[in-house]
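All protein chains but one are shown at their positions in the complex.
Should a chain be cited, it is by its letter among A, B and C, assigned in written order, with residues numbered from 1 in that chain.
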Amino acid sequence: MPVYNEKVMDHFMNPRNVGEIADADGVGEVGNPVCGDMMTFYIKVKDDRLEDVKFKTFGCGAAIAVSSMVSEMAKGKTLEEAKKITPRAVADQLEGLPKQKFHCSNLGAQALKKAINNYQSQKKTGGKKK
Amino acid sequence: MPVYNEKVMDHFMNPRNVGEIADADGVGEVGNPVCGDMMTFYIKVKDDRLEDVKFKTFGCGAAIAVSSMVSEMAKGKTLEEAKKITPRAVADQLEGLPKQKFHCSNLGAQALKKAINNYQSQKKTGGKKK
Amino acid sequence: MRKVYLDNAATTPLLPEVREAMMPYLGDVFGNPSSLHDWGDGAREAVETARAQVAGLIGAKPEEIIFTGSGTEANNLAVKGLALAQQAKGKHVVVSAIEHFSVLHSARTLEKWGFEISEVAVDKYGLVDPEDVRRILRKDTALVSIMQANGEVGTIEPIAEIARITKKREIPFHTDAIAAAGTIPSDVGELGVDALSLAGNQFYGPKGVGALWVRKGLRLMPILDGGIQEGGRRAGTENVAAIAGLGKAAALARNDAVKRVKQLTPLRDRLLKELPAKIERVVVTGHPQNRLPGHASFCVEFIEGEAMLMLLNSQGIAVSSGSACTSRALKASHVLIAMGISHELAQGSILFTLGIDNTAQDIDYVLETMPPIVDRLRQMSPLYSKFTKASKGGK
Partner (left out) sequence: MRKVYLDNAATTPLLPEVREAMMPYLGDVFGNPSSLHDWGDGAREAVETARAQVAGLIGAKPEEIIFTGSGTEANNLAVKGLALAQQAKGKHVVVSAIEHFSVLHSARTLEKWGFEISEVAVDKYGLVDPEDVRRILRKDTALVSIMQANGEVGTIEPIAEIARITKKREIPFHTDAIAAAGTIPSDVGELGVDALSLAGNQFYGPKGVGALWVRKGLRLMPILDGGIQEGGRRAGTENVAAIAGLGKAAALARNDAVKRVKQLTPLRDRLLKELPAKIERVVVTGHPQNRLPGHASFCVEFIEGEAMLMLLNSQGIAVSSGSACTSRALKASHVLIAMGISHELAQGSILFTLGIDNTAQDIDYVLETMPPIVDRLRQMSPLYSKFTKASKGGK
């Protein structure tokens, strides 16, 4: 009776979209190492859609799996669609998370949203800088 | 690891001197069924010696073994010698009793003493009646 | 010599299937259920499977089951843990006079902590009257704990009726089902209780494991502090093998319940009927009908229980005189005394508790062995000689 189901394990063992985007349009960082989990999301936007999503994560198996799943769910979505990705939806796509690890799905959705907000606020203020 | 040693078991399984003496010279009864143990000792005295000793006992294995041992130890002794039989000596002759059962050896020595006292006080007051 | 074990109330033998179910966890699957690797996974799987099996036996949800190290611990956790968690509500606790010491002495500890304890009396059969419970309840009653069946006299209590009363008053009701669960139905829905204790070694499972069921939402204060095992309600590395055994025993008990009761009842009834017929001045203790299916208990006049027990043992028959855990104490059973039996008669307590290994031949053997033993002890008994003299005198 493993703590994580197969889907979670798959995303932990073979995480999708790991990395940074050097010229990202938006970056979102949540959590901090003191709490045990920290995620940084990088996005590329084209025509209001997430053309590319990458992440780096410090954290437990669930944190890594969640990051991977969020990146997969987000890719190709419009910004507004992507912002609507809920922690619940992430956990559901992972076919469930242990109770104590649910907060990881929170962090993942938050980090993505933060990256999108970062992009949107940059656009509003004009320039594309970090 | 039986609760009682072999000596105790022998005296419990094959108690010596069980019975009453119809024309006893002295009778001693101690304990009561409410407490779980009751012993009645009967003695025949000849030339200041215990010519015969018999008992009846209501009680646990230890109470019966103690009664049997006391009766054996007492038989043939002078009254004064018999009165000096201590609970410790009874327990020692039985090669030990469980701690919670030590009080039984008390009762046995007491019952014998009471029978001797009964004989002696009858003699003092003259007649031999009960 | 024939060997006849009739002390199943003290503990039951382990079924071979139960032992088999335990073996992997005494072998390769030795991990700690809290560990996150494969070794831990295997152990955790065993614990969770057993949790579902135990829940199945009593009609509960698996997550409501807390594994403990004994029935006694389950009772301590229930009585102290529920009372302490409910103490904002009040500090009054109700128990019956014939509870096992693990309940009674837990209540006594609560008393030291400022609780007030009320004991409900029982009738001569050891039965609690639900109306007595109703009368004793107070506004500040935090907990009621009354056993489903008594291990010494076998009497089965009217738990469902009592539960209707406590439920109306919204008072948590714990039942010690240690002597009952796995032997008679202990469905928590039908009983209507809020917490229930059981122990593996009472229905062919291992020693060293018990379980407490607590209805979801009812607060409980742990009594063993430490790690977060059992949802934080019972710390300590789980006894995986014993838990697996308990689970298997629960599954078997559920499956074989009807068969077992059918097997035990007629044997028990023969003892209840024929022993008093064969031996004068023997009384049945406990309820004539509402009693555990394998439970035949008596008081024999003029002689003492331990002496009978030892002589029966010398003939290969294992019985007890009072509950196992008090058998080495000196006092007459508090259960018998609460039932109004005299101290004198209570000393002659003797208890035959049957198990699924017993046969009609075992009963024959007891019925044949017991009378000469009683006779032998009575020949030694000053009480008996007084009685016979008095009867003769009366003639």
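Couple of notes before you dig in:
Keep this in mind: contacts are C-beta pairs under 8 Å (C-beta built on N, C-alpha and C of every residue); 3 or more make two chains touch, one makes a residue touch a chain.
These numbers come from a predicted model, not from an experiment.
Taking every chain of the complex into account, the absent chain touches A, B, C. Checked against the hidden chain, the listed residues C:K89, C:K167 or C:K207 yield one contact partner: C:K207.
Residue-wise, the contact with the chain that is not shown comes from C:V240, picked out of C:I165, C:V240 or C:L336.
Residues of chain A that touch the chain left out of the display are 3-4, 12-13, 15, 18, 20, 29, 33-40, 56-61, 63-64, 98, 100, 103.
Listed for chain B, the residues touching the missing chain in the whole complex are 1-3.
Touching the omitted chain from chain C are residues 5, 7, 10-14, 19, 22, 26-27, 30-32, 34-40, 68-73, 75-76, 100-102, 105-106, 108-109, 199, 201, 206-209, 223-229, 235-242, 306, 309-310, 312-313, 317-320, 323-329.
To be clear about the criterion, only the chains that are shown with their structure count from here on.
Centre-to-centre separation between chain A and chain C, using Cα means, comes to 55 Å.
Centroids built from CA atoms put chain B at 89 Å from chain A. For chain C, residues touching at least two other chains: there are none.
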